[in-house]
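Yeah, one chain of the complex is gone here, protein chain that is, but the others are all in their spots.
After this line comes chain A, so read on.
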Amino acid sequence: MSIRLFVPRDSAALALGADDTAVALAAEAARRGVDIELVRNGSRGLFWLEPLVEVETAQGRVAYGPVEADDVAALFDALIHGAEHPLGHGLTEDIPYLKNQERLTFARVGITDPLSLADYQAHEGFAGLKRALSMDGAAIVQEVLDSGLRGRGGAAFPTGIKWRTVALAEAAQKYVVCNADEGDSGTYSDRMVMEDDPFMLIEGMTIAGLAVGATQGYIYVRSEYPHSFDVLNQAIRLAEDAGFLGENILASGKCFKLDVRKAAGAYVCGEETAMLESLEGKRGVVRAKPPLPALSGLFGQPTVINNVISLASVPVILARGAAFYADYGMGRSKGTLPFQLAGNLKYGGLVEKAFGLTLRELLHDFGGGSASGRPIRAVQVGGPLGAYLPESQFDTPLDYEAFAALGAVVGHGGIVAFDDTVDMVEQARYAMEFCAIESCGKCTPCRIGSTRGVEVIQRIQKDEKRPQQIALLRDLCDTMLHGSLCAMGGMTPYPVLSALNHFPEDFGANDAAE
């Protein structure tokens, strides 16, 4: 009987040499005449262990990592027997980092072969779609409403309300658009879903189509994610061939078609109306709202726009019921969020947990503190438009409302840790610079404000009339916050002001001259 080995095909594993490891394993097995079956699974999201090689045993899968190509010859004997080894971590499921998670959306990720329909169905895949096919659209929308699911892209708007608006709109053609323009630094959960469990996204979008009466979907994927683009296209073809997508879904007479579109490196296209413009073949310039995209969206038609994780959460909600999902979380933040531990952390990775755990638990219990061994000084939560939190705020529970109360955001769940070598005035300058590079140019506070912001902060850095510059910076941030058309200009002040308020010493507050 052949021995089943697993080597991930996720980009993060590939960038750490997973392909070389897979080649070395195959060569070593051939050299020894050992019959192996090499499965290219998704990543478990324990990136400090990638490339993570697993072997299937009677007790379960046993993990080894990080396994580089050079390690293979010495590891091979232990590996094929699931035996102990310095690179071994025992049963994968028992690794505390995984065991202590609540993986609902990521339940299959890292376990299955992303492009195996058989694998997908053996792990509850398409159970949600099958149930949805037996319901009418309004009942599907109600189920999503009852689950309490809120938009996981960052804005946290209730998904069910959005769906209901589109469902009630009258139009010959409606669309479902998946926003997979995951441009926030420190985030990769969308990428993992697309690369490691693409059928889940396809299933979620199909259910959305059934719920609102849309027959065409688009997935807008950033150009920096070439693997996601390829895997999605392959998965769509497989799903179509097997009757899960297309003119007649599982012989129900219902239709849903799906196309993948590649973005072109503009961060602002993660803003939903800029994304629509881009999908229509135009410059990614933000639209004024109203009209809401739910009523007049892509090509002027009613359009559901959801983030990858929102749509990927739908299959489990339909399969297990709204109450099952809503049972997780706290307050108005129901369910789970896949947090992404990034930056200067010892154990960076994907941690799916119910809302309500604290930032400190994520940073220390999961993340193991900083990778550099120095104290963690600042943590940016929610991407480049998210606030920097100081140590005194690390006990805040991860909950949309608790973060909003601090002037911070949970956003898409990206957590970027910095140690005490960070220069917060430089981080503030970068936030303004990023806005200047990425502004779509439509509104003045964002387009001009960001450039003026860079200049003002540079003068602070050079100690030119510092107190006046700081007053000017606050005034500028106020204008951007209240006068910008979208979150690009409207939220760039979050990282800037949080840096200024929580780390005034970096802005020269303690200088004797003042």
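Observations on the model:
Keep in mind that, in the parts below, a residue touches a chain if its C-beta (ideal position, glycine included) is under 8 Å from a C-beta of that chain, and two chains touch if they have at least 3 such contacts; residues count from 1.
Methods note: contacts and distances are computed from a predicted model.
Think of the chain that is not pictured: of "Stage V sporulation protein AD", "Sodium ABC transporter ATP-binding protein", "NADH dehydrogenase (Ubiquinone) 24 kDa subunit" or "LVIVD repeat-containing protein", UniProt labels it "NADH dehydrogenase (Ubiquinone) 24 kDa subunit". Considering A:V422, A:I460 or A:C477, the position touching the chain not shown turns out to be A:V422 (whole complex).
Touching the chain that is not shown, out of A:K262, A:R320 or A:R447: A:K262 (per the contact rule at the top). When the whole complex is considered, the residue among A:G348, A:G369 or A:G411 that touches the unshown chain is A:G348. For the options A:G183, A:P338 or A:G411, the residue in contact with the chain missing from this view is A:G183. Although one chain is not displayed, chain A still touches it through residues 11-12, 14-16, 47-48, 50, 182-188, 191, 223-226, 261-267, 278-285, 299, 340-345, 348-349, 371, 380, 384, 414, 416-419, 422, 427, 430, 434, 437-438, 440.
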